[in-house]
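My structure is below; once you've seen it, I'll send some questions.
One chain of protein is taken out of this complex; the other chains stay put.
Let's turn to chain A:
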Amino acid sequence: MTMLALACLAQAALLTVAAWSLPVLARPTLPFGVRVPAARVTDPAITAQRRRYSRAVVTLGVLAALVSAAAVIRGTPGVLTATAVLLGAADIALYATAHRAIHAAKRHGNWYADTRQAITADTTWRTHPVRPPWPLLIPSLALLTGTAAIGLARYGSLPDTLAALRGLGVDVHHRVATTPVTAFAPVLSQTAITILAPLLVAVIVRARPETDAEHPASSARRYRVYVRGIATLLLAGVACANLTLLLLGLQQWDLLTPSPLTTAATWAPMAAVVAAFLIFGVRVGEAGHRLPAQPGESGSGYVQRDDDRYWHLAGTVYINRHDPAILVHQRVGSRWTLNLGNPVAWTVLAVLASLALLQLLGIIDLPSTS
């Protein structure tokens, strides 16, 4: 019961920190997903919304932590999931409220009056593209090969049932029938990650860069550093994920005894990846905006085009039929999103939806660790 109460507190803390940090780490010209000129980033309307949002998120987080911990102690373990859902929904609602308020202030104040809006393209993004550090895949491939080899060597002597992969480790009390799919689940997951992550990197380095017409040279340089960093972290992350899956596999194949120490060692690589992403997010910032300016990089006299009309759901969904880009950088977080105004994006979504449907109907069996 104490562990569950601590889990409630930790969960509420994590969700609150994540929600609180979203606007803190966002680009100054995109407060709560609204495009504003650089001259307006310290506008009182924006400052007020930041303060209101911050206070509300922290207050809700503290309340959620206390209420859920108390409920768990009084014998309601199911409150853990309910708290996550409700707190998450509340934080999203607060973000959306701040977004709408800033949007309204921008509209009423006519913030783009007397500005010269422009768009900038860095042609070297295409002629001298960012080259991901592909050699970082070598350890991933070695781990995949090693895990498969160990699995193959062990398969013949496995018992009729295997400990199921559940939560953070293997659960010896829940067992599944030994089949090639269940026995090689870690290898299948490694294979999927080792294929998908580099594909994702290849797609990201080809997506439209976030070049700011107000500071074209500076933003182009910073974005290049940012994408190279993201590519490096993703490729290194594959190796860490494969190492974690190897250790899970060894436990499932009875080559490593499950224990709290084993679980900690198993997830240490992924913890390192998460820490690296967090440090990167704080030091480099979304689209590299936190990197320092270099001498000679000055403003252009223009402001970046106001394209709010193409962004929906507080800057997370992009729909522009006239934009040929398929993948664009999201306004919130270090993420990319499909341009739903492009038919190719719908094709991608249709393929993913079909795979999900086939998995649900049991026609195909996608790799899973639970």
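Assume a residue touches a chain if its C-beta (ideal position, glycine included) is under 8 Å from a C-beta of that chain, and two chains touch if they have at least 3 such contacts; residues count from 1.
As a working rule, contacts and distances are computed from a predicted model.
Trainee: Could you check which of "Sodium:proton antiporter", "2-oxoglutarate dehydrogenase", "DNA-binding transcriptional regulator YhcF (GntR family)" or "Sugar ABC transporter permease" matches the UniProt name for the chain that's left out?
Mentor: So, among "Sodium:proton antiporter", "2-oxoglutarate dehydrogenase", "DNA-binding transcriptional regulator YhcF (GntR family)" or "Sugar ABC transporter permease", the name matching the hidden chain's UniProt entry is "DNA-binding transcriptional regulator YhcF (GntR family)".
Trainee: Decide which residue listed in A:132, A:209 or A:288 touches the omitted chain of the complex.
Mentor: A:209
Trainee: Touch as defined at the start, partner being the missing chain; which of A:128, A:283 or A:312 qualifies?
Mentor: Considering all chains, including the one not shown, the answer is A:128.
Trainee: Pick from A:171, A:254, A:308 or A:323: which residue touches the chain that isn't shown?
Mentor: Result: among the candidates, A:323 touches the missing chain.
Trainee: Touching the hidden chain in the full complex, which residues of chain A are there? Just list them.
Mentor: 116-128, 208-209, 211, 213, 216-217, 220-221, 224, 300, 302, 305, 307, 320, 322-326
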